[in-house]
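Just one protein chain is left out here, and the rest sit where they should.
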Amino acid sequence: MGAYTVRRLIGAIPILFIGLTLTFFLVHLVPGDPTLRFLDPSMGSSLKEQISEKFGLNEPLHIQYISWMYRIVGHFDFGNSFNNGRPASDIILDALPPTILVMGFALICGLMFGMIGGIGAAIFHGTKFDLIITTIMLFFYSMPVFWLGIMLLGFFAVNLNWLPASQLTSVFHDQLNILDRFTDYFRHLMLPVITLGLVSAATFGRYLRTSMIEAMNSGYVLAARARGISEWKILVNYGLRNALIPLITIVGMTIPALFSGAVIIEVVFSLPGMGRIMVEAVLARDYPVVLAASTMAFVAVIIGNLLADIGYAIADPRVRLES
Amino acid sequence: MGHSQLLLSVEDLIIHYQSRKSTLFTKPEIVSAVRGVTFSINSGETLAIVGESGCGKTSIVMSILGFVKPVSGKIKYKGTDIWDVTREELRGIRRKIQPVFQDPHHSLNPRMTVGQAIEDGLWPHQYEDMIEKQNGVLELLRAVRLGKEHLNTYPHQLSGGQKQRVCIARALAPNPELLILDEPLSSQDLSIQATLVNLLLDLKQKKGLTYLFISHDLRIVRSIAQQVAVMRDGILVEVSDRDSIFNNPQHSYTESLLKSSGLL
Partner (left out) sequence: MVGAVIVLIIFFSALGAPILAPYDVNAQNLTMSLQPPSTSHLLGTDVYGRDLLSRLIYGARVSLGIGLSAAFIATTVGVFVGVFAGFLGGWVDWLLMRIVDVLMGFPRLVVMLLAVGFGTPSIWLTLTVLGLLAWMEVARIVRGEVMVIREMLYLKAAQALGLKRSRIIMGYILPNVIGSVIVSTTLLIGTMILVEASLSFLGLGVQPPNASWGTILNQGRVDPVGAWWISAFGGLMIIITVVGFNLLGDGLRDLLDPRSLT
């Protein structure tokens, strides 16, 4: 197990490296004078010079690339925000916990709903119930996440006024006792998590339904039925087991999408996470923060994928033996 | 004919397969499929290679066709080593050596009509116009006893025997000298096997072809081959003319093969 983990970790290094390289060139190959992108053209040329100097924009591209890599890998230094002068890495590290909270809970929520929907539809395959569940899942699958967020926000937060509409904490959060603080977080996270959870549940549910139906129609299930094993046992031992293990891979594959979802959900619910920081930075043309945020997003996704792979290896011992 | 000219010679051929790709952490697992095989075919002759499945027959075929690079040994076509030529030269040689595989269904592009499949064999030829090209295709179809009505059909609309005829017609299209028949009859019913054997014998005579015939069925081999090579576990245990193989087998494995097919 340990050897497998180490191997996966080593395997992630080139991916990370290629990713950082692509990020750098993506930003630097967009046409136009980079200094002009952040500055009002009417500003004096001396300021322009200063910025060019500061960010090494006068250097040839490959030198810029090497020093950028060196600063990130060696010093975790993305430069300082244009807006408030804070180190971009600090801003991002502050914003990371809310995003990870939303993503983590949404994943749990999504797996729960997805399993109920997918397995339920598969058990009652071909009935009206299956049709209804499948249709609902298709709708959530085809839905813009942010739209669902707006709808839930409008209904539960504004219309019914049951839950807070924005932010991670209430104004009086600091004065609350520990239990109430927890409840406060919970109430604030509820809507964003459910929004993202429902949309990812559709992905998981659709996958589970298909793979379970496939497993239930396979040769070994037919053989098991012929041996007189009860339908319920077949469902649990053959259908579920064969569908659930690959689900871990699907979860790993949806992590990037989940992150994208979290970004836009944070904007809808004004959560102080990575997504909102990044959107604001893009709108304000805060170059170092945008780069830092996207790099960190990428690293977070790689780690997520790594965890999914290792989880898969724990669940399915064959993986460790192969490759 | 008469004066026989050396067409294909295989010298000390060794072929390995990697059953697993090598990575940073694992050694590749090497399986040797062909372990030093030597034989030759004269122009106008039929050589059959007989052996059980998995003995390395198909590896030899894939190597002669230029798909699997041998570890060592030479494959010479009319004296030219096919693994020691430029891409362009190899293309020229390939057109003279045409394969017919065991499974006709997977040998035909499902998205091409019979006519298109055969036409591709004629393609680089100098045909004056479309009509002449069309006539060339029809001629080939007639040669394998199919008709104009099959021109625009797709493979899945044909029977197994018909598909194999199309494969033979396509193989004949570039005017080859050597036909490599890799178990061409094994996927067919017995009655169709008989008609296909007759077709192959007929074509050989009419077009002066040379056959390398791969099979595990000694009855068919007896009716078609002049020379027979018996293969087991990657080596040829016995190479001789047909009559000595069938009447006076030297190797015990040849004998057991003959016994199991009721020919001894």
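Each chain gets a letter, A and B, in the order it is written, and its residues are counted from 1.
The working rule: a residue touches a chain if its C-beta (ideal position, glycine included) is under 8 Å from a C-beta of that chain, and two chains touch if they have at least 3 such contacts.
Predicted, not measured: the structure shown is a model, and the values here were computed from it.
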item	value
Contacts of the hidden chain among displayed chains	A, B
Option touching the unshown chain, where B:46, B:59 or B:107 are the choices	B:107
Candidate in contact with the missing chain, chosen from B:97, B:196 or B:239	B:97
Omitted-chain contact residue, chosen from A:129, A:147 or A:220	A:147
For chain B, the residues touching the chain missing from this view	62, 65-67, 91-92, 94-95, 97-99, 101, 103, 105-112, 116, 120-121, 123-124, 156, 167, 170-171, 173-174
Touching residues (missing chain, whole complex) on chain A	14-15, 18-19, 22-23, 26-27, 30-32, 37, 138-139, 141-147, 150-151, 153-154, 158-159, 253, 256-257, 259-260, 263-264, 267, 278-279, 281-283, 285, 287, 290-291, 293-294, 297-298, 301-302, 305
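Quick note on the criterion: only the chains that are shown with their structure count from here on.
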item	value
Chain centre separation (chain A, chain B; CA means) in Å	55
